[in-house]
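Here's the structure, in structure tokens; my notes come after.
Removed from the display is one protein chain of the complex; every other protein chain stays in position.
As written, the chain order gives the labels A and B, with residue 1 at the start of each chain.
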Amino acid sequence: MAVPRSATDWMVPVFGLLGAIGLVVCIWLIFTWVPNDAVLFFNQRIFYFHVGHAFNLFIAVGVCGVSSLLFLWRRTPRWDDLALAAAEVAVAYGAVVLVTGSVWAKAAWDHWWVWENRLMMSLLLWLVLVAYVLVRRYAGASADRLAAGLAVFGTVGLPFIYTMVNKGDQHPQAGTNGNVATLTGPMQIVFWLSVATFFCWFLALIASRVASTRGERELRELREQGLDAGLLT
Amino acid sequence: MPLERVEITKVIKRYGTERALAGVDLELRGGSMCALLGHNGAGKTTLLGILSTLVRASSGAITYRETGGAVVTGDAVRREIGLLAHQSLCYGELTAVENLALFAGLYGVDDSPAALAALLDRVGLEVRARDRAARTYSRGMVQRLALARALLSAPSLVLLDEPFTGLDRGGALALGEQLGALTAEGAIVVVVTHDLEAIAGRTDHVAILRAGKLVFEERGAYDYEKLKDTYHRHAS
Partner (left out) sequence: MPAERPRQGVLRQAWRIAWKDLKVELRSREIVYTMAFFGAVIVVVYSFAFPSSSALVRLGAPGLLWVSTMFAGTIGLGRAFDRERENDTLRALMLTPVPRLAIFLGKGIAITFLVGAVALVVTPLMALLMDVPFFDHPGELALALLLGAVGFSAIGTVFAATLLKVRSRDVLLPVIIYPILIPLFAFGTEATAALLKVPADLDNAWYWIGLLGAYDAAFLVLSMWIFESLVIE
């Protein structure tokens, strides 16, 4: 996944454009083409954004965990760049998941927040991610190691969080009686389209974040070279 | 096996955005005392940290070689390192003897009372202070205990960070003499210090760091005047 310099250059515009097109198409399809849900009716339409982001949230967390592990093992800065980018994107996606979930919860259950399994799981995951960003900011020179450790521990903790919350399930489901796998027809198509759209966004955001971190480093190294050569003071 | 040579190759260390070392090349030899000089923040302590294996270089390498040239790595390197740092590296709540017994156990060397007493005699820690908690010690006594801890495992690479602070003139010169003796026994001694008087006439290798770079290196005999002159010419 470590993106060579040239890759970030084309990834940002290409996936950004794909994401933008996808977003327009998705919104249009969600409101004009997809039928109302049998049980949740109109408000089920937020599902495509909600679960679309949740899917990518888990991808981002996975990327962050794996690249953190590789960073600790190898100490190559590029893995750290990738972990940082994934964590920041994951915080943003997690915020979207929580907010859309909250809106949906208000419509479906008439409460903004319910202490329910999957909500709790997203919240806990999000807390680990926010802790990651806090550590990056405030831990000084040890920030990269500490944050990488947190990401690895957090990833290993995921199955336990899952076991903890999975004692019974009253989460609103996409279809009437099942999960994503039971979606049919337009619902299924639009669902996967929205997942793909937000995945494109995800790639564009990560690539641009990695590029900016790398830019910072290159600038710093150039400055050091300038200092070494006596051209800068 | 004792270390005979340490090669520092293109070592760079970054802390976040700060660059503490900017590509240092240096070779340390057995039986030689290297005076590592420079102003505060020049990277001396960082370089000692990297030599002591507790700080990882961002890039570059350190190669430890024993007599005959074979490369030594891992635990075997740490066994050969004695470090005297800014802080004492000893527990304030424990007595001198307890501190040394603990570390002797961890190094797997003789921790019998007789051996520890001999070591404390060597660094000159008063007998009546030895069974008192180390936090009650004066600065000079702490420094002696710290030195005893550093020499406990009969190290062949002795790293000293400002070893003379807190010692009176007599103590500093006595310590300088001990370091000279260690060097004569074949150890690699690296001293970071501002006290040029204490190492004058003993050091035979001067390396000066400035802003993370090695700006001067020379082997040869140094008396106080020459040392002072060299330092002022190159450190800033």
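The rule is short, and it goes like this: a residue touches a chain if its C-beta (ideal position, glycine included) is under 8 Å from a C-beta of that chain, and two chains touch if they have at least 3 such contacts.
Keep in mind it's a predicted model, so treat the numbers as computed, not measured.
Remark: the omitted chain is touched by one listed residue; of B:12, B:62 or B:115 this is B:115. Residues 49, 52-56, 75-76, 78-79, 81, 83, 85-94, 98, 102-110, 115, 149, 153-154 are the ones on chain B that touch the missing chain. Touch with the hidden chain on the side of chain A covers residues 72-73, 124, 127-128, 131, 134-135, 138-142, 145-146, 148-150, 152-154, 156-157, 160-161, 163-164.
In this text, only the chains that are shown with their structure count from here on.
Averaging C-alpha coordinates per chain places the centre of chain A 49 Å away from that of chain B.
Partner chain A is touched in their complex by these residues of chain B: 15-19, 22, 56, 213. Of all residues in chain A, those touching chain B in their complex are 75, 140-141, 143, 220, 224, 228.
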